[in-house]
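Pasting a structure below so you can have a look.
The complex appears here minus one protein chain, its other protein chains still in place.
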Amino acid sequence: MGEPQQPDGPEAAKPPLRVGMVGYAFMGAAHSQGWRTAGHAFDLPLRPVLSVICGRDAQAVRRAADRHGWAATETDWRALVARDDVDLVDICTPGDSHAEIALAALAAGKHVLCEKPLANTVEEARAMADAAEAAYGRGQLAMVGFNYRRVPATALARNMIAEGRLGTLRHLRVTYLQDWLVDPQFPLTWRLRKELAGSGALGDLGAHVVDLAQYLAGEQLAGVSAMTETFVRERPLPVGATSGLSAVQSAGTGQVTVDDAALFTGRFTSGALASFEATRYATGRKNALRIELNGTHGSLAFDLERLNELSYHDGTEAATHAGFRRILVTEPDHPYLDAWWPPGHGLGYEHTFVHQARDLVHAVAAGRRPEPSFADGLQVQRVLAAVEESAEKNSVYTPIAA
Amino acid sequence: MGEPQQPDGPEAAKPPLRVGMVGYAFMGAAHSQGWRTAGHAFDLPLRPVLSVICGRDAQAVRRAADRHGWAATETDWRALVARDDVDLVDICTPGDSHAEIALAALAAGKHVLCEKPLANTVEEARAMADAAEAAYGRGQLAMVGFNYRRVPATALARNMIAEGRLGTLRHLRVTYLQDWLVDPQFPLTWRLRKELAGSGALGDLGAHVVDLAQYLAGEQLAGVSAMTETFVRERPLPVGATSGLSAVQSAGTGQVTVDDAALFTGRFTSGALASFEATRYATGRKNALRIELNGTHGSLAFDLERLNELSYHDGTEAATHAGFRRILVTEPDHPYLDAWWPPGHGLGYEHTFVHQARDLVHAVAAGRRPEPSFADGLQVQRVLAAVEESAEKNSVYTPIAA
Amino acid sequence: MGEPQQPDGPEAAKPPLRVGMVGYAFMGAAHSQGWRTAGHAFDLPLRPVLSVICGRDAQAVRRAADRHGWAATETDWRALVARDDVDLVDICTPGDSHAEIALAALAAGKHVLCEKPLANTVEEARAMADAAEAAYGRGQLAMVGFNYRRVPATALARNMIAEGRLGTLRHLRVTYLQDWLVDPQFPLTWRLRKELAGSGALGDLGAHVVDLAQYLAGEQLAGVSAMTETFVRERPLPVGATSGLSAVQSAGTGQVTVDDAALFTGRFTSGALASFEATRYATGRKNALRIELNGTHGSLAFDLERLNELSYHDGTEAATHAGFRRILVTEPDHPYLDAWWPPGHGLGYEHTFVHQARDLVHAVAAGRRPEPSFADGLQVQRVLAAVEESAEKNSVYTPIAA
Partner (left out) sequence: MGEPQQPDGPEAAKPPLRVGMVGYAFMGAAHSQGWRTAGHAFDLPLRPVLSVICGRDAQAVRRAADRHGWAATETDWRALVARDDVDLVDICTPGDSHAEIALAALAAGKHVLCEKPLANTVEEARAMADAAEAAYGRGQLAMVGFNYRRVPATALARNMIAEGRLGTLRHLRVTYLQDWLVDPQFPLTWRLRKELAGSGALGDLGAHVVDLAQYLAGEQLAGVSAMTETFVRERPLPVGATSGLSAVQSAGTGQVTVDDAALFTGRFTSGALASFEATRYATGRKNALRIELNGTHGSLAFDLERLNELSYHDGTEAATHAGFRRILVTEPDHPYLDAWWPPGHGLGYEHTFVHQARDLVHAVAAGRRPEPSFADGLQVQRVLAAVEESAEKNSVYTPIAA
């Protein structure tokens, strides 16, 4: 931990896990909070150290380091990857640079945490998964940042499903709804440019829910039928840098080259049917990652806008007294909750990053393959590719390549 | 009205609208309640009279007449259609007999109210719509029973959308979720047999939500991409008659020949994207007809399980104070509410049938084409046919035939 | 039943229960709907007949009879009470006339249903309860119209509590919130005049929740500490008759002589603590009769604005999976539900009057003392009197007189 400790305290005595982070925008701030807090909330086997933060704008990255508590800065990610005082490279850049940085970091012997989506193409993702597999043989670990697995409520849902409480799955109903693009004057940030973001709502929001749905179900999508749409095709260019590595200085308007919304239906390997929707045009929905699973024995529902709650229907109860119950996921024996507050004292979005850091530190200390792995990230990428292929081919059902 | 009135009262002086109803199961009971109550709640131009009820089992139909307040019975719908004391034929049978009865009733000069789905095939529906159009020239009216247009909350939603409160539609999210087939021992009733019901969840539930979505949007679906599934393909045969016209006496098991669930995505003519799901396997969801519409200026959401409420987000408000509001649709100036109770004293499911009767009586008195018309019913049938075609063709996007 | 029945049908063969109703405003309309519908929804031992309706304005009462389906009218309740074709007198007038009418009806050998609150004073209520007790010995029944016991959800709650599912009660939290007096220009109707209504929010709303709380708890209040308030003390006089028996023709303004709001805390005989609030100034709350009960083994919560739902927390479950569940009280084995629609197809406010009619018909047929009895109504009146006494005496704790 970067904070003062009793010089003779057990925290100070723990081996460090020195982190170098590339990118310092939204995800950079969230990851910083995660690394900074994990060791205070949990008793970890290693002591996370916020060693180096990297960004192309020297002044901005120094400001970010100062604010978020990083000890040093770099302006070239290659320099960060080469540093001796970095054990783990945390990649928080847009998707176009994930593959290059991750491959270099693995080649340099570092552990890697990479933001989602793993890459902008299946090819990149496959190369990354292959490299991660090879690196695992050398004792290096690689994880992809699907942080929504680390909401206590979703982790509890996974446990309940694994225990068989839902029986055979019949339906998944999955949405990730935001509304920040409803205004046609919202500028053309990097997230709206295919060469940087890879895709739009699909890769940004859809990747999250594809991973979460598969994780909760404990099985994978077998195929999808999809349609995508770009409602507003031209937008004003942003003035000045918009975030992290993607400085855009020009003016005028530009083409939106990604999807605004993606809808798809799919079949899971067990035969369960699923519907997915990712959009940035759902007026009034701010962060509505919602998932409902119906099985022969019960149902579960989750809404990220109420992240401390899990809705559960026990289908084995007498109908007279059955109903969806609101489990407040703040009990000491709920996942991650032993480290936090008394019942009813809820957690927030950022805790997913604290939990992610915690889980990764444990994995590194144990030399255990972390989840979600790059292979998991690759599989999500294959789903996204199948969605795009189906959307291009008149929504025809498209199997997920193995 | 069938009840006693002051002999010199204005109700008794109103011209009667004599109803002959075919079928007396669930829908028969609901329609009876509608016809019986409409004239007490509303000041109608005609006086509904519950003249004749028809069913094949003489004893059962006499019991139903007695219970529901019908003056006479028939065991052959042809006899009912032929009676002089019937002005309007109300068809509450399974879909396989809709076309034949409706065509005969129209030919006999009667007005017709036909339960949804209008028919089991597009061909039947087209013949019915054509006959209704011809009959309209002779002063006869024909309406299809999409009663969910008559929930005060959905009627209010339609008004708000027509006023432009949502702006340009971007998304519709539509589900109709029930769970009564989760148990594989639930018997093979007529609703699970294609020759009687035409389809499964699709025609039973999907028809409702297709009509409601198009009604609310004020526009039609242009095409769909669909998948359907039958999770449990064999079920025990029911013992004894199961309902109305469909007596089934045998035992053993039989094949489920309809879909258990249907999922489809679609594009509306304006370019809005929509997702639909109809299922009888959503454990814990009893009657979850849910629809959300997102437009550039606002959003609306409705859930039939809370039918006295409409959720509205005004996207033109400052974000600081904006949010989805719960409108309790029980104010005197809400649709249909002038006839009922003070604010907050909610209505129930059956009121949709009272409102349906009210609207049809007004239409008959005015000689005004009622909505939804048989042409509307035909259009819904075309959507259902496109869904089935897409599901058979690997989910390929299938335009709705004009 | 007033409607046509098969001349040889079992309904027509049932002995009639001929109702004479005094009053035809809001409650009159609701009771009419109850009497008219009960025999269609339920298989009753007697056939309710809407015989006579009474009001002082001859023209208005004829209109009401015509609309609501009553066979005859009277303008003097004494004439109604004296009629041979009336078996049961249903009193829907303001509270100031309850005692006189009820006592006369009981003296005339009639059964009586009396709207709540039973009377405007404890003395009147005691006389009524005594008369009802004496009449019971002569085979006559008397019931008070606390219809909220007949919501399926509250009836289910009562059953669950009687089964011991809550264990020892610790807390009741009870409100009845409306907002129709927030506007100071709302006129001075009879409900705001002590000489007619007896009290304000206390008798109108508080009476309901005191009865419901005691009914659900299965025990009585031992004492209360109260405060009341009249926020707006002068209001415009209404123009013309405002309802039923209370014609007010003058103009100008007048004094509000009843409470606008009443708050009280209390102790139940078991030691449970309770808080009560009745108000007509809770902006945005239309009909928020809410009750929550916490016991050592579980909790229940109900909100009349969502009357098809009951919220239940099973405190004996493992905390990991426990939570308040939303029971949709629409299952066939829920109270009263065998007569209605499939699961998820909700009922409305007016069904409480159908159920009240059903229960009273069964009681009359069986000669069984109905609940809530006039004695129950008297006990509620004693609670209201204690509330007023405590409010006058600086909120001092005031035992409920036995």
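Odds and ends about this structure:
The letters A, B and C name the chains in turn, as written, and every chain counts its residues from 1.
Going forward, contacts are C-beta pairs under 8 Å (C-beta built on N, C-alpha and C of every residue); 3 or more make two chains touch, one makes a residue touch a chain.
Fair warning: this is a prediction, and the values are worked out from it, not measured in the lab.
Residue-wise, the contact with the chain that is not shown comes from C:His171, picked out of C:His171, C:Lys194, C:His321 or C:His362. Touching the missing chain, out of C:Gly23, C:Gly323, C:Pro343 or C:Pro370, is residue C:Gly323. Chain A meets the missing chain through residues 1-6, 9-12, 26, 30, 32-33, 36-37, 40, 43, 50, 62-63, 65-73, 178, 180, 285-288, 304-308, 328, 330, 340-351. Mapped onto chain C, the footprint of the missing chain covers residues 166, 170-171, 173, 175, 179, 182, 225-227, 229, 231, 261, 263-265, 267, 271, 273, 275, 277, 279, 281-285, 294-299, 313, 315, 322-324, 390, 394-397.
Annotation for chain B: contacts to the undisplayed chain at residues 156, 160, 312-313, 319-328, 331, 333-334, 343.
Criterion: only the chains that are shown with their structure count from here on.
Centroids built from CA atoms put chain B at 43 Å from chain A. Between chain B and chain C, the centres computed from C-alpha atoms are 35 Å apart. In this assembly, the C-alpha centroid of chain A lies 55 Å from the C-alpha centroid of chain C.
Residue positions 328, 343 of chain C each touch two or more of the other chains.
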